[in-house]
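Here the structure comes first, spelled out in structure tokens, and everything after it is commentary.
A single protein chain has been omitted; all remaining protein chains appear in their positions.
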Amino acid sequence: MSLWVFVARRLLFSALVLLMVSMVVFVVVQVLPGDVASMILGTDATPEDVATMREKLGLNRPAHVRYLEWIAGAVQGDWGTSLRLNQPVAPLIMTRMGNSAVLAGLTLLVAVPLAIGLGVYAGLRRGRLPDRIIALVTLIGTSLPEFVWGNLLIIVFAFWFKWLPPSSLMDPGDPVFAQFKLLILPVATLTMVMLAYTSRMTRTSMIEVLEKNFIRTARLKGIGERQVILRHALPNALLPTITIVAMNIGWLMGSLVVVETVFSFPGLGRMMVFAVSNRDVPMLQMTVLVTAAIYCLANLLADVLYAYMNPRVRY
Amino acid sequence: MSAVIASPLPPLPGAADTVLQVAGLSVDYATSRGPVHAVRDISFAIRRGETFGVVGESGSGKSTLAFAVMGYLSENGRVTGGRIDYQGQDLLAMPRARQDELRGAKIAMVYQDPMSSLNPSLQVGIQVAEALLAHERISREAARARTLELFAAVNMPEPAAIALRYPHQLSGGQQQRVLIAMALACNPDLLIMDEPTTGLDVTTEAQILDLIAALKHRFSSAILYISHNLGVIARVSDRIGVMYAGQMIEQGPVRSVFGRQLHPYTAGLLECLPNLEFGRKSRSLRLIRGMIPDLTRMPPGCSFEPRCPHARERCGREAPPLVEVAPDHASRCFFWQEQEQARLAAGNLPPVASQYEPAVPAGSTSLTLDPSPRGRGKSAAVSLLKVDALTKEYVDSNKLLGLFGSERVVHALDGVSLTLEANETLAVVGESGCGKTTLARCIVGLVEPTRGTIEFDGIPLGGTAGERDRELRRRLQMVFQNPDSTLNPRRSIGDALMRPLEMFRGLKGATARDAAGELLRAVRLDERYLDRLPNQLSGGEKQRVGIARAFATNPDLIVCDEPVSALDVSVQAAILNLLGELQARERTAYLFISHDMSVVRYLADRVAVVYLGRICEVGPVERVFAPPYHPYTEALLSAVPVPDPDAEVNPIRLEGPVPSAANPPSGCVFHTRCPRKIGAICEQQTPPAQTGTDGHVIVCHIPSPSSAMKAGRRPAS
Partner (left out) sequence: MNTASPESTAASAPTPPRMGIVRRTFALFGITGWRGSPDMIVGGIFLLVHITLVLVGALITPYPYTEFHMSDTLKPPSLQYWFGTDHYGRDVFSRVVYGAHGTLLLSAAATALGVGLGVAIGMTVGYKGGRLDEIVMRIMDGLLSFPSLLLAMLIMSSLGPSKINVVIAIMIVFVPRSTRVLRSVTLGLKNLEFVEAAKVRGESTFYVITRELLPNAAGPIVVEVAIRLSFAILLSTSLGFIGIGVQPPEPDWGLMVSEGRQFLQTAPWLMFFPALAISTAVIGANLFGDGVGTRLAYRGGRSDL
């Protein structure tokens, strides 16, 4: 199977998954609650209000028609109008997504190399002091939720040392990079959490590879430990890391929601919290769909990269 | 450690060309139960151009010995005494950097399990060239050229193409050739081979052994060859050492050791090995009673004393030293002379199994607790098992929505027909991937055949086991290959045996327990085992429980899928004898799946030889193992390494790769590799089934030399 056939199959598969995702979103947001209009308006709404809302949302038509209209609109760029902000959803999402992407991108840039480095190092020093220290740090890293990390960092760096601002609130129009300082604490928080999973998995993968027979072959070939690690252990150990990083991107998206809340950062995550708390159905369903699509894309890229790097997948 | 002479052997003649000298080597492993003395006081030397074979069963310490010489013990392993001298330099005292210079260049190793020993994500050419670049000052271009030369030297077809492949794209034999090429890269003085052919098919093994023999002359390295297989050791070695419980118990020139067998363990090992000469009807295999001692708590005396048929009081008290019994031949036995005399006196008389292990106690009950007559053999006209034109195809599809990818049909079985009578043993023999296991699985109902019929005592057997009648399931049982997975690790032996008793014979509570105990006794295990978990049993014991479980239902037919292939030879002998004995008592039929020609020769009444999902020869065992042969049977037989250094090496070898079952060759499926191919007819026409005497059938175009063979109808059509 050539790589292209693999990519084509994987693309088709992603498209199917996205289709399913859109159905799940639609069912959960619009069908599950029963009457969406009264859900949006709350219990003390008058029947007239509800009827107006139903009209506005087009709820009087059957669900499958609404679903198809929604999907058709989404594909054509008509992402609906926010109920609370009375603005089209698309530009809102785009700006916020840009902001979140900066945050996520910076985090990946810092966390992934660091995590892999730590994981590889811990794997090589298995059972010794550096491994134990890294294990302890990463255990604490995974075990403290983002909002605890974020608040701890705020206390230390914003209140005690007064080096950095405690919140990343900024004008919606400002470019994200304008105030680089605002990004440091959120990125640090996200890095703490990301670091833990990836480095632990990299360590495991490294240890597994080091136990393989072909490492013994390489060592007994007399090529020197450096070569054994660089040529034989690392390439095989880092392969599964690709998948792990992709999976982490899903977790990172959840973390963004929390971290953006902690730092009042104007990103997609906070918009989603806003949509949920305000029952802004059009905004909510689009935000979730977009996020899931990005996650799918990340997984797709990871799979293709994995196949490209791994000779055993190609044949 | 016992006070024995460190090196009882006189200095070797021409010691100047001694490449490796091991003296008094001991290795311990630290474990939670205390130190395991894996290698104890071993001394030997290997000269240039000489092969020293080390043979022993699992746990004897032979691999530890090999890795100790390589300086690569696992973390808990430690050399506790002795020296390892490579060309006069003590390897153990050598700095790490110097060791790295030697390793891979002057001291190289070939491993068991070639697939896992090669880096899956590097092209094999690079992996070989790497060794050259690490040890020799040569350019990448020169390294590449040398790699291709090496690939040619190990008889690799198209070296340039192979060099670009990844390990998973090569066959097992090719992978091992890569490892051999890698080991030979820098013209090593010392080559260590640790079970290099274990796990390979017998015809591939024969090719690798031929290759090793040829390379030995060309490279004149000293070789330390480790194997559990006495036949392989006999073939490759000049001198050998027999290891038991960490010690060399006998060592010397290969002919002298095999010929005189001056230690009871050596003699026992050779006698419990089935060979191509005899079947169980003529004599049963000798056994070595008991099992390897616990290496953390060694008895004070001879380590073989608890299992030795000639043991005396002195043996339990005092550890025997390695004494020289003949020039360059030593045995670790006080009574080696008596051992030799006893063996000579016994001559060729068939030894009686009961001499070594008590036979079933007199008056022991039959396993048939259920007195009602069995439904077997209703009429003589109906065979117990009749398989007709059985075909199993696997569809290997990687299509998605039928849009992308391809579909391949793998023909695991292609029109197999055979019959099996009550109380008969039919062996199905062939190499890995030939379909023999699929056949077994179809019959017991683990796999549904695509086409064809299976009749059991005249009743058609449908589909999977779950769809069959309880009575049919009772009458048709199975014994599995792997002792470590044949029993549920979370359930006691008693549970494993009581479940079929309850299901098929309605026994409950104490009655079921008594019956389970009875079954254990029948397979020579203590009733106390009922409460044990499988991990408290040895491999052979677990296999016995697996056999007891199959016999629990009073079956008429037991399908045995390679039941002894994972066992050591001494354990294998005991299981083979047990199977024979139970069959004689219970009048059960066996369908015996195996890759091992010697085992088949020993146990079978009739044999079917399978190649690429088709039967190429079937008949009584004496006929199949004697000419006229099917060319494939002949190749299989000539590939078997015989435990006799003087056995002539039969030169029939199969060329080329085994064709894919997804795309079998036209005409005769064997024509691509057949050494006796007669012409275009083999490629174009399906060969006829030629029937000889006693139901001996050979499916081949070659006209039978005997007039008794006459062309017949193809059985599968």
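Letters are used for the chains, namely A and B, taken in the order the chains are written, and counting of residues starts over at 1 for each.
Keep this in mind: contacts are C-beta pairs under 8 Å (C-beta built on N, C-alpha and C of every residue); 3 or more make two chains touch, one makes a residue touch a chain.
Because the structure is a prediction, the values reported are computed rather than measured.
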- Query: Of B:A152, B:I459, B:M503 or B:I681, which sits in contact with the chain we cannot see?
  - Reply: B:M503
- Message: Can you say which of B:Q337, B:N488 or B:Q685 touches the chain missing from this structure?
- Response: B:N488
- Message: Please identify which residue in B:V22, B:V36 or B:M498 touches the non-displayed chain.
- Response: B:V36
- Note on the structure: Per the whole complex, from B:K392, B:R468 or B:H595 the residue touching the absent chain is B:R468
- Taking the full complex into account, what residues of subunit A touch the chain not shown? 16-18, 20-21, 23-25, 28-29, 32-33, 39, 139-140, 142-148, 151-152, 154-155, 159, 166, 197, 200-201, 204, 208, 211, 213, 216, 243-244, 247-248, 250-255, 257-258, 261-262, 272-273, 275-277, 279, 284, 288, 291-292, 295-296, 299
- Touching the hidden chain in the full complex, which residues of subunit B are there? Just list them. 29, 31-33, 36, 38, 58-59, 61, 63-64, 67, 72-74, 76-77, 112, 291-295, 444-446, 464-466, 468, 470, 473, 476-478, 480-482, 485-491, 496, 499-500, 503-504, 528, 531-533, 536-539, 541, 546, 549
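Everything below uses one rule, namely that only the chains that are shown with their structure count from here on.
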- Touching subunit B in the complex: which residues of subunit A? 1, 5, 8-9, 12-13, 212-214, 216-224, 227, 231-232, 235-236, 239, 309-312, 315
- Residues of subunit B that touch subunit A when the two form their complex: 70, 72, 100-105, 108-109, 111, 113, 116-122, 130-131, 134-135, 166, 168-169, 179, 182, 398, 400-401, 403-406
